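Missing here is one protein chain; the remaining ones are kept as they sit in the complex.
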Amino acid sequence: MSYTAGVVGASGFTGGELLRLLAGHPEFEVVQATSRSKTNRTVGYVHPNLRDLELRYSSPEELVAVDVLFSATPHGVAMEEIDRYRDAAETVVDLSADFRLSTADQYEEWYDGHTRPELLDEAVYALPELGRDRLRGASLVATGGCNATVTILGLLPLFEAGLLTGSEQVVADLKVGSSEGGTGGGEAASHAERSGVVRPYAPTGHRHEAEIRELLGLELSFSAHAVDMVRGAAATCHVFPDSPVTRSTLWEAYRSCYADEPFVETVGGGNIYRYPEPKALAGTNRAAVGFEVDPDNGRLVLLSAIDNVMKGSAGQAVHAANVALGIEETAGLGFSGLHPVGAP
Amino acid sequence: MSYTAGVVGASGFTGGELLRLLAGHPEFEVVQATSRSKTNRTVGYVHPNLRDLELRYSSPEELVAVDVLFSATPHGVAMEEIDRYRDAAETVVDLSADFRLSTADQYEEWYDGHTRPELLDEAVYALPELGRDRLRGASLVATGGCNATVTILGLLPLFEAGLLTGSEQVVADLKVGSSEGGTGGGEAASHAERSGVVRPYAPTGHRHEAEIRELLGLELSFSAHAVDMVRGAAATCHVFPDSPVTRSTLWEAYRSCYADEPFVETVGGGNIYRYPEPKALAGTNRAAVGFEVDPDNGRLVLLSAIDNVMKGSAGQAVHAANVALGIEETAGLGFSGLHPVGAP
Amino acid sequence: MSYTAGVVGASGFTGGELLRLLAGHPEFEVVQATSRSKTNRTVGYVHPNLRDLELRYSSPEELVAVDVLFSATPHGVAMEEIDRYRDAAETVVDLSADFRLSTADQYEEWYDGHTRPELLDEAVYALPELGRDRLRGASLVATGGCNATVTILGLLPLFEAGLLTGSEQVVADLKVGSSEGGTGGGEAASHAERSGVVRPYAPTGHRHEAEIRELLGLELSFSAHAVDMVRGAAATCHVFPDSPVTRSTLWEAYRSCYADEPFVETVGGGNIYRYPEPKALAGTNRAAVGFEVDPDNGRLVLLSAIDNVMKGSAGQAVHAANVALGIEETAGLGFSGLHPVGAP
Partner (left out) sequence: MSYTAGVVGASGFTGGELLRLLAGHPEFEVVQATSRSKTNRTVGYVHPNLRDLELRYSSPEELVAVDVLFSATPHGVAMEEIDRYRDAAETVVDLSADFRLSTADQYEEWYDGHTRPELLDEAVYALPELGRDRLRGASLVATGGCNATVTILGLLPLFEAGLLTGSEQVVADLKVGSSEGGTGGGEAASHAERSGVVRPYAPTGHRHEAEIRELLGLELSFSAHAVDMVRGAAATCHVFPDSPVTRSTLWEAYRSCYADEPFVETVGGGNIYRYPEPKALAGTNRAAVGFEVDPDNGRLVLLSAIDNVMKGSAGQAVHAANVALGIEETAGLGFSGLHPVGAP
């Protein structure tokens, strides 16, 4: 193992997923996992899949020096703690929204402002399919948001191919799982209330809009719905290009965009899995993308799916760390997912 | 009880729901339920909630004379059998798509043509909120499709208020339950495959588009997704009116459209049920509608939900029969739904 | 409407179900619904299925005089408030465990003691199938617990027929839905944690054991498991009678026990619903019972199912009130359940 790693906020869902990934990663050794509420507990006490791991939570107040520090805390924590993080580690990967946007103004508009805006320039947004160059050697990485990631991956090939320019209206309709709400929850997150819902929890005003707008430079109409699954995010983007686009042009766009991407698969064909579905991706760092052309009105329906805990968070963070440190990109991220699988 | 009723195709999901509703209806007595495959079985053998009902399936070959005959057969059957239906009953309510559209051309385009196009003029489309006049006394009623119903109910107030005119692009993104596929199913409908899905089963080309287009006269971009519930259909319509529309204008439009409607409730407010959700409507004939205004771009997000087996099919059929026969509209349709309820 | 009714604790799951039932009941008029946390809110704010109801929560501090007062509070409240309840109403129906057991010693053993043990003699346990005589005219009714009800209904016919005497070991293995935990919940009740579980939450020591032991007079080995549904409780009782029992003897025992019971159905036959299943009963006050004989060892497998919110709580309370007041037993309890239905 070449690198030591620490995880701050390791009792949450994405923190636990980081521990799972790092424990199985050939190049990382986890030397610290912090949790304010679970200090001294084993990680297996909180994450039953990690009972084999000989590791106990320590307090976030005392950070051990590591090569890479992952922070999986709620929004607002990392910007307060960033100096301590950087004292502890040369490479910091933050999974919150604290360093994703590029200006303090955006944080005023979409969040509650920012206390360390001078770092926003330095921070590198990590959605590796958008570009890896800035990630290599980066010391402050901000991993892309789950709903932003799945939406961007569905749209990116059209922007890269010039089929969309940003002036068109893009409607993104998302369906997401309950793990996006994190542990705890409250009444609306209880099983009795949350089971079986199609709940439009953010018809407008979802914060991830900000990332998508900034990164793709587009007009966006974004609505998010909670549906009955725990892991998973699926985006259906309805777009209306200025001139007609054929299926073969789309295939070409997706292929050329993702041909060399280890974690994106373009799906099609005639069977029941002809479109992207999140459940086939549960536990993996892969995204699936696909599309359909509406013969009636030239609309393109762009479909994309991920596991929000993985490609939308912890997996993306490990992927980004791999790139930042020059490790093989797919290291530690090889799980292929399950079939059959219910509502993971 | 004032009227006798028969149900053709009563071993399917909507046929069983008709039996449930008619058995509890103060004005109907079910005298025949047919099923080709379950002849001589009790209806409780097929529908375990109806074990109390003393009724056995008979063959559809021998129709008993009744006041109202409901047909809940697969598409294509009713147009073949319509003469026999009308010989047996003065009022025929068909739950399939066979008499929903108004021209043979539409059936050529969206279905496999039509064998009795001369009846299309006479048939009355039943979505009572669209208008009751033609329904009163109608002898051939075609109940609206489930996905058409939920979409139309979300959009209707804007058309009635002149906020939409039909020239705007309307994106309708639907999430529906597995009962829409009917009994039987096949591999894609099996529990192992269908659980937990967000499956874009009809990103384009859904047949219910035809009804919506005809009835509202609009440009429509329609995509349907299977999600993990059995009953329920929810529509999210993204629309872009030519000039800005405020929340209060929308409230006014919905209120004036649905104020006197016994089966449509406009929802809002600040709690976890502020938007329409299908699960709260399971087993009821009610629709819930609601909306949000996107401050960024003037988009309106119109939300609507129903139980596809009820308001989207059997409930709508009984409602239509009530109107056609001059019975109290809400008769037999008073069930209020359950709370809590999981994934009905 | 002949009787006025009040519901204390009407913002919880069983309180909401009481409101639903009473609102549809031909003989009751709800004049008060109390909630400490939701005072002044409409009941539809808390229970989205009751939006039609013109009723707001009032404080439990000021009880209106009514004919029947239902109390759906957590265990321990009713015994403190019982004098105020009885001042307000001649008939009090308590849905908690506070008056179910007959001695203070039992409350010491299974709960946290009892503050009003002198009332335990007067209180009438309400599981009407166990006997109605004491219920008629009762002024203090304690409705049976959900898991006790489903277990007792499965076993009762064998005790009544003398096939079990109480000396045999009875193993009762229960599978229950998340609504048993009530609103709120906490981390273990969150959708992400609770979905898809088979969680043995009470392998031993479940409090409802006390009721079953007292009422049937038997040795009991009771274990309860949480499974993925919201409503529903199913019991599998494994019993080993001293001498062999045939299927026909069992049929006779169940039939003679339940022939005149309006809310218990004995199921059998050859199709997929040959055994009791809770989901077919969701929303109803019915219980289903059935059985199998193990040819290998003479074991009897007794199967029973209910909707815990209904036959296990609110429905049973209304049933008991009907009996106590001399109303038609089935009044207000006629809903037949749904088919198909997912995981209600």
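Worth pointing out:
Labels for the chains are A, B and C, by order of writing; each one numbers its residues from 1.
Going forward, a residue touches a chain if its C-beta (ideal position, glycine included) is under 8 Å from a C-beta of that chain, and two chains touch if they have at least 3 such contacts.
Just so it is clear, the model here is predicted, and its values are computed rather than measured.
One chain is not depicted; across the entire complex it touches A, B, C. For the chain left out of this panel, the touching residue among C:G232, C:G312 or C:G332 is C:G232.
Among C:R20, C:H47, C:R100 or C:K175, the one in contact with the hidden chain is C:K175.
With the whole complex as reference, residues 13, 16-17, 20, 23-24, 45-52, 177-179, 229-231, 265, 267, 269, 271, 273, 277, 280-284, 309, 334-344 of subunit A touch the missing chain.
For subunit B, the list of residues touching the undisplayed chain reads 13, 178-179, 181, 183-185, 187, 189-196, 228, 230, 342-343. With the whole complex as reference, residues 169, 171, 173, 175, 187-188, 191-193, 195-200, 203-205, 209, 219, 221, 223, 225, 227-229, 232, 234, 236, 238, 240, 272, 275-279, 292-297, 299, 301, 303, 305, 340-344 of subunit C touch the missing chain.
Keep in mind that, in the parts below, only the chains that are shown with their structure count from here on.
Both subunit B and subunit C derive from one sequence, and where they touch, over half of the residue numbers involved are common to the two copies. Chain geometry summary: the mean Cα position of subunit A and that of subunit B are 38 Å apart.
The distance from the centre of subunit A to the centre of subunit C, each centre being the mean of the chain's C-alpha atoms, comes to 45 Å.
Centroids built from CA atoms put subunit C at 35 Å from subunit B.
The set of subunit B residues touching two or more other chains comprises 229, 277, 340-344.
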